[in-house]
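Removed from the display is one protein chain of the complex; every other protein chain stays in position.
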Amino acid sequence: MSTRVAESPASLADPDELALGLPESYLSAGGTLGSWLTSTDHKRIAILYALSVTLFFFIGGAAATLVRLELFTPQADLVGADTYNKLFTLHGVIMVWFFLIPSIPTTFGNFLLPLMIGARDLAFPKLNLASWYLNVIGGLITATAVLAGGIDTGWTFYVPYSTTFSNTAVTIGVLGVFVSGFSTIATGVNFIATTHLLRAPGMTWFRLPLFVWAMYTTSIIFVLATPVLALTIILVVAERSLGLPIFDPAKGGDPILFQHLFWFYSHPAVYIMLLPGMGIVSEVITCFARRRIFGYDFMVYALVAIAVIGFFTWGHHMFTSGMSPYAALIFSFLSFVVAVPSAIKVFNWTATLYRGQVGFESPMLYVLGYIGLFTVGGLTGLFLASIPIDVHVQDTYFVVAHFHYIMVGATVSAYFAGLHFWWPKFTGRMYPETWAKFAAVLMFFGFNLTFFPQFIAGYLGMPRRYHVYPPEFQVWNVLSSSGAAVLAAAYLMPLGYLTWSLFFGARAVNDPWNASGLEWRTTSPPPRVNFFGRPAVLAKPYNYHPEGAAPLHDEPRIPSQGSLT
Amino acid sequence: MTDPAIATEAPLHAEFLREPWDGLGLPQEEALSYQRFGATFGIWIFIASEVLFFGALFLFYAAVRAEHAEAFATAARETNIVYGTLNTAILLTSGLSAAAASLASEHVPLRRLTQWCLVATATLGLAFLAVKGMEYRDDIAEHLVPGRGFKLPEPSAQLFFGFYWLSTGIHGVHLTVGIGLVARLIWIGWRHPERLPGNPQVEVTMLYWGFVDMVWLFLYPALYLVGRPG
Amino acid sequence: MSAPVSAGAVWRRVLPVWLGLMALLAVACALAYAPLGPWTAAVSFGIATTQAALVALLFMRLIEASALIRLTAACGLFWSAILFTLTFADVLSRLTRS
């Protein structure tokens, strides 16, 4: 192996670095399928998760493509009403529960959390493996619902439509989500226990990288919000399949109570999708600006504040539902409050660039795109927190555009930023940088072309979940569908060049970005036990320059962050 | 960070020590005690999660009861308070044996006591399910299953029994899982007696058992003590 | 607290708790029939809370657990409180409106 590196002129490797006769990497410790499917190594489980979420991403993406194609014209010319309804439900259910929620925590979180805090593995490795199986089984159950005729309730499963009126495979679909909920809770328990108990010597709470903080706060939401969804699903199944009256309005049940329970989970779930992306952005932006993060303490407080206050705001999904207007005012106020810590994060990322040595490698391009898209998504959130505007745009394309800016524009950009940033660490290979930069730029423009017109269509009054629509909205839908084609190409591109790099990419050195985190203080890819010896931490994270001094051009990292024993 | 209550004279079994706790560079005794704390912490996080699960269930109960107080009182009078009270007593007693098992498992000389307490816990759990089964049989005979031919005329009384069947069912599933976990410990104690004392799984299982007990303590007044004075 | 070493010591710790729990159960059952009007629910759930607290603190040994574990348990209660308070802010104001 080492000889090949030495021969390769493209490699940045110091030939000595890999020629030390070190233990084999986690990738080469057993190559059989069985060795992967029974592995309790957090890094291998992360790879398993990466494969399954990628599969679900493309299933959900295929449904979205059909939806956008259908909306190209105002008439129903591609699919009929029922098929369309099943397509957007499939898109929502798969993307929310089998891509967005597990995406960053179970792949990057699983792989990096122990590495970043200097641990050998997560606290409960067997539970970690079990969580992957639960996630895949849940996904397969939900996919079975598609084979059994599909689900047409929308991902929100509102009663009484889902319990008494829909004739589709709702029960199977929600049971899949229920099973995947166990997987989510297991991951949350694991991450919280790991962060508390397995930090390396010297890794105090305020020396944790922000990505670890993001995983920790996300896990709190995992553990405390998911059970409410699980119970809500049981209530729906009990009413639909066991015939117990639960929300049945004819018997005095309250459908609005379902919405409270559902959004108590599903609003914090938005922060499950958001916080991990914020963690990745903080890691990448410091590395490519060669600066310490601006206001580390405030970044931590902001993460915690978003995670906690995020639980207080669910009612803004229900302003038109017939909820009491007094409760609506409370929820409106709390929704404005939760926007403050998000704004602080944007300002701090911006300020981190100031007086830096900014490089434009592909992870950084994704992150710069993230900041723009997140700002637009966050500010349109203020529109939706204002009751009079929300009443007008609730359940229109304005809402669709808003949450896609947050959950797709921002979070998926962060996902790709992380993928490009840590790809050398995961696989030990470098990808073609030009292609990666091109995909990043294409993704940004494709995304805006797809979703910005939807803000306008929504304010003009185009409702969501319409497969036929009044013809005056066609111009916005044509723009949006064209953008979706560009976006689809941009999402497929990394699949191609990253796969190529697995076989033909240059070997990666241990720390190709000259980054500061502990995860770079081991080989690429890391060995089964993660580190050679016990890492110790001596300083705050993002130690790109001495405190109070300016970063110099390509200054080598000062070697106090972690030591290789 | 080690818990004083579990840093005891429990025997050291190298086989209890798992990855990644064996790689912390701690002496074996300390590593084992730290791992045990980790297991306890883990199950408590899970219990906090379960609190929200049952919290949502009780929220449903409270909101519907606030709206239909009368119908709930009428309907709750139909539940069988004898079975309910008997089952509460059974579960409280199982909580006693579970707590005793958890305390005793920390000492090698109390191995037999641990084993017997585990057996008592599982038996009481099964007794609870048996009483519950008899109660279900009576309820079905009295047409207390919501739907056609329901005993009471008010539609919202059916909501109460919707909650009754659902909540006792969910609690029963939790209890069955608990009995399974205890049975596993009994099996370990029977086949490998030396693996019972000091095993972190005893405390974890007993904490879960205690939580299932607590849920029933709230279900009891919610289902059986409503509308009795009338 | 020092850990008990004999079977007697174990029982001395848990039996009084059990007796207390059974006594509270008897009180709850009896008071359910007392004509307390709207206080019935408050009394029966108050007793249930006391019993649950006894189980959590003494059977599940929360009383001697580390601060971290107590904090974890408190989080479960705090988040349930959020769920109840904000949902009831809506449910109660809708009820009194009609």
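Points to keep in mind about this one:
Labels for the chains are A, B and C, by order of writing; each one numbers its residues from 1.
One rule holds for everything that comes next: a residue touches a chain if its C-beta (ideal position, glycine included) is under 8 Å from a C-beta of that chain, and two chains touch if they have at least 3 such contacts.
The definition used in the following text is that contacts and distances are computed from a predicted model.
Here one chain is missing from view; checked against "cytochrome-c oxidase", "ABC transporter permease", "Heme exporter protein B" or "Branched-chain amino acid transport system substrate-binding protein", UniProt names that protein "cytochrome-c oxidase". In the complete assembly, the contact with the undisplayed chain comes from A:394, out of A:313, A:394 or A:454. Residue-wise, the contact with the chain that is not shown comes from A:471, picked out of A:471, A:496 or A:533. Touch with the hidden chain on the side of subunit A covers residues 74-76, 81-82, 85, 152-154, 156, 158, 160-161, 165-166, 249-250, 252, 254-256, 289-290, 294-295, 298, 320-322, 325, 328-329, 332-333, 336-337, 339-340, 343-344, 346-348, 350-351, 353-360, 368, 371-372, 375-376, 379-380, 382-383, 385-389, 391-392, 394-396, 456, 459-461, 463-472, 548-551, 553-554.
Considering the complete assembly, subunit B touches the hidden chain via residues 70, 153-156.
Everything below uses one rule, namely that only the chains that are shown with their structure count from here on.
Contacts between chains leave no pair untouched here, as each chain touches all the others. If you tally contacting C-beta pairs for each pair of chains, B-C comes out on top. Centroid to centroid, with C-alpha atoms defining each point, subunit A and subunit B lie 35 Å apart.
Averaged C-alpha coordinates give centres for subunit A and subunit C that are 38 Å from one another. Averaging Cα coordinates per chain places subunit B and subunit C 14 Å apart.
Looking at subunit A, one finds that residues 196, 224, 228, 254, 257, 260, 264 touch two or more other chains.
Listed for subunit C are residues 68, 75-76, 79, 83, 87, 91, each touching two or more other chains.
The touching residues of subunit A, counted against subunit B in their complex, run 40, 114, 119-125, 127, 185, 188-190, 192-193, 196-198, 223-228, 230-232, 234-235, 238-239, 242-246, 248, 250-254, 257, 260-261, 264, 529, 534. Subunit B meets subunit C in the complex at residues 1, 3-5, 8, 37, 40-41, 44-45, 47-52, 55-56, 59, 62-63, 66-67, 81, 85, 88-89, 92-93, 95-96, 98-100, 102-104, 106-107, 109-110, 113, 206-207, 210-211, 213-214, 217-218, 220-222, 224-226, 228-229. Subunit C makes touch with subunit B in their complex at residues 1, 3-7, 10-11, 13-15, 17-18, 21-22, 25, 28-29, 32-36, 40-41, 44-45, 47-48, 51-52, 55-56, 58-61, 64-66, 68-69, 72-73, 75-77, 79-80, 83-84, 87-88, 91-92, 95.
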